[in-house]
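One protein chain is absent from this view; the other protein chains keep their places.
A, B and C are the chain letters, set down in written order, and residue numbers restart from 1 in every chain.
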Amino acid sequence: MAEFSQAAIIGVSLGAQYALLALGFTLIFGILGVVNFAHGGFYMLGGYVAYSCVAYAGLPYPLAVLVAVIATGALGWIFELYLLERMVDDHLATLMLTLGLYLVMSTGLLTIFGPLSMEFAFPVKGAMHLGPIYVPRENLIVLAICLTTIAALWLVLYRTDLGRGLRALADDRAIAMAQGLRPKLLFPLAFAIATALAGLTGALVTPILSLSPGVGDPVLATSFLTVILGGLGSLEGAALAAFVVGVVEAFSSVYFGGSIGALVLFVLVLLLLVFRPTGLLGRTVRGA
Amino acid sequence: MLLQIEDLWVRYGGITALSGISIDVPEGETVLLVGANGAGKSSTINAIIGLVPTAKGRIVFGGTDLTHIPCERRARLGIGFSPEGRRVFPTMTVTDNVLSGAFGLGRKRQMEALDWLRSAFPLLVDRATQPAGQLSGGQQQIVALARAMASFPKLLLMDEPFLGLAPVWIKQISDAILQLRARGTTVLMTEQMARPALKLATSGYVMRGGEVRRSGPVDTIRDLALADEYL
Amino acid sequence: MRHLLLAVAAIMLPATAFAQSCELKIGAMGPMSGGGAQWGLSMKSAAELAAAEVNQQGGVKIDGKTCKVAVVSYDSKYTPDGAAAGANALAGQDIHLIIGPVGSVENAAVKPVAARNGELAWNAAYATNAQEPKYPLMFQVSPPPAIWADLVIKRAMKTFPMKSVAIVVPNDQTGTDVASVDGAAYKANGVAATSEFYQRGTTNFAPIITRVLATHPDAVDTASSAPGDAGVIVKQLRLAGFTGPIGRVGGPGTAEILRVSGGMDVLKDFYWYEAVPTDDPKVQAIDDEYRKLLGHDPVGGTTFWSYLPGARMTMKALQTAGTNDADKVAAVLRTMPVEDPNIGKGYWTGKKYFGIQQTLFFPFGIGIIKDGKNLGVERQEAQPE
Partner (left out) sequence: MRRNLLGWADLIALLVLAAGFFVPMLTHSVLVYSILNQVFTGVIAAESVWIMLRMNLLSFATPTFMAIGGYTVAIAGEYNVTDAFLMTAASFILPALVAIPLGALVLRLRGTYFVLVTFVLSQIMQLVLFETPSLTGGSNGIAGVPPVTLFGTEMGTNRQVLEFACGLAMLATLITGLLTRWFRQHFAAIEENEILAESLGLVVWRYKAMGFVVAAGISGLAGYSLVNMLLTAHPSSFDSGTAVDFIAYTIIGGRVSILGPVLGTGALVYATNLFGTHGQYAQGLYGVLILVVVLVARGGIVGTVAALWRRRTS
């Protein structure tokens, strides 16, 4: 029973992190039609910026996270506006561009910071123990921030003009433009929000786990899996699927071990595809 | 003249869709483009809003040459657009669909538009929170129309608003167009179903094979327009 | 954009532009990007230092001419394809002496290719088939766990008595091989051992740790997990309330584990294997020498130090052989005494385990941290086979 509760706690905290990443990934895909291979790169960058702020500039950690969010968002903005925007309708070209960016980013970070993991610790330490069950305090804080961010994102998307504009562009770009929505303004903004989410996740999670060049690769794989499960372009689906992935990963790893556990997740995704080819909450998919 | 089209050519790859048409839309009037499928009606509308590029010719709206103005800026100049096949934003609620037509106008004007449209189309109240993709064709047409009107446009473009609709919806939408006209909105609409559309229009153009065959006040084109309808 | 192109061109130039009259090139090949970048870059530092030392003394005499030694590095990306391509690319530049590759994954692919090309290479692979008699040009800089695991475990048990251990490793070749070797060594010492494999690319180990702790082991051994992973494992083990000793009867990287896990207070009780006695001031002096000769810091650490003796001996063998021919250099190498000015005296080993005596066995270290205090790395002398 202790194991069961422990797995559930781990699953939920994994799910919240995955949700932040997958929401950004889905946002970029849904609105721009771009598969962002650099998503893991922005996660990494978020971690390194926050680390640099703490280690070199002596900023307090919360401020460092804020700087990381702004920096990753700004880079996303610039990348979309100056490179991606030129060929935003060519899905293969945008895929290659994000891939190229990822390679450049990871090489850049490796060159600047070296190959070793950084000494980057979360300022709040320790765990709360309830009998055999424990909950690390840092995980609670990160969970709270993740959930708050998801709620804030939801408010922006569903309760503001900006969100309506973004969703309209996601639904039908040509018609949205004909209604006067400005992609030149909204696309970079959407990309920046998404990369800032990845940066935020990186700044929050890397001090809990580890920060080294290469921590971005698994991020991409997890985002893919989550988005497939949730249904492409569906933000609710991505959020829901993120928690499913987190919980399944936790339970299967606890009960079947690491490598079989990963297989369980994949098999689950395949099974879902047999019965529901559009994912949990997906709709008909636009062509690439 | 609110909208003036002079010698407009549109080409898709090797195919010429419009070969040098000229159309005038006077302020306050409802102008109808009729013709069979492939006559070039939608190409004309799409060229005005900027969804297809013009190969040659000029489109002047309220004194501004639209030729080199991108699509999204044209809408902001005061052109409302209700596209062929409705194309509402399927995942967004009815209210959000309508509000997206008034993007960036500020909260006050958006609410004003919403109140006005809701009083004109009670459907918008009944189905306010339903995703537009789940509505019937006629209901979607109302939403598309309301979305196009939400920015209080000077010119409203309507591409085949009756397409595939039951008579009860045609009636509702016709009433709405008449209301608009009463408010002084200029309308340019296309329609294959000439009969109900002719009741609404003040003047019209009959198109065939990418060219204008005849133009003038409604009465002068009625016979040709109806001949096409049964073609 | 033009600036970018110029920059690319500028980086590409040195490889071709300075074809001096006599320059002998040696290779440094390993992962220099991605998760394993530390290894490849450390190896490169070792090759650079060995070359710089030779150059300082005027270079090597090859076929009657005195040549400067230059290091050409190749990023194998920690893949077999990359490593095989690297072995070929280096051979294409007439390079027959390679410092690297590092891991089993690369080594498996390099073996046949290097044999075909006549290249001598140095690995640090832990795989049970890392060395094979049919590949006589392959050498090893340090022995695999089978040679020292027993010694490390015996020493650890003196400080940390234990009855059971859980070994946590990735499900790759090195992981599975080391888990079985370590497991056998623990069992030989009367410790019940279980292995727990995690998927490569795992970032959060909390589920694995829940599973491990359900079996209530006395100790947990992170064996050959990447140092970054091991650091997270330590951190999360302690968060979960595990108070037993944590070991690392596997690869180097304790400094990195210490950084990632959050320091001595977290690490608490820890024992590990070091390929060289890292606390020895003579070993640490290697870094100063590197700085003196090359003017900047090495990508340092145990991998750097443990690759250096192999690189130095290769230079010496090259000098004696007077030729770049891998077979001749290898022949000299095999007869050379195992000795290094910084590390000390060692032996050739490997015959019993691999069937070929081409593995360097130098003095190594066993480190102990007890109650959050670093007791230091104890020097262990190498034993002749």
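Methods note: contacts are C-beta pairs under 8 Å (C-beta built on N, C-alpha and C of every residue); 3 or more make two chains touch, one makes a residue touch a chain.
Just so we're clear, the structure is a prediction, and the values are computed from it rather than from any experiment.
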Specify the shown partners of the omitted chain in the complete complex.
A, C
Chain not shown: contacting residue from A:A93, A:L185 or A:V247:
A:A93
Out of C:R116, C:K187 or C:K352, the sole contact with the unshown chain comes from C:R116
Give me the chain A residues in contact with the hidden chain, please.
29, 33, 35, 37, 83, 86-87, 90-93, 95-97, 99-104, 106-108, 110-111, 217, 221, 224-225, 227-228, 232, 259-260, 262-263, 266-267, 269-270, 273-274, 277-279, 282, 285-288
I need the residue numbers on chain C that touch the omitted chain, in ascending order.
1, 4-5, 8, 11-12, 15, 28, 32-34, 37, 40-41, 44, 72-75, 77-82, 84-86, 88-89, 91-93, 104-105, 108-109, 111-113, 116-117, 127, 129, 171-173, 175-177, 199
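Here is the rule we use: only the chains that are shown with their structure count from here on.
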From chain C, the most remote chain by mean C-alpha position
B
Between chain B and chain C, what's the gap in Å when you average each chain's C-alpha atoms?
72
For chain A and chain B, what's the span in angstrom between their mean Cα positions?
41
CA centre of chain A versus CA centre of chain C: separation in Å?
34
Could you list the positions in chain C whose residues touch two or more of the other chains?
none
Of all residues in chain A, which are in touch with two or more distinct other chains?
none
Any idea which chain C residues touch chain A in the complex?
33-38, 41, 171, 196-199, 201-204, 206-208, 210-211, 214, 227-229, 231-232, 239-241, 256, 259-260, 262, 299
Taking the complex as given, what residues does chain A use to touch chain B?
158, 161, 164-165, 167-168, 170-172, 174-184, 283
Can you name the residues of chain B that touch chain A in the complex?
49-51, 71-76, 81, 83, 87, 89-92, 96, 99-101, 103-104, 110, 133, 147-148, 151
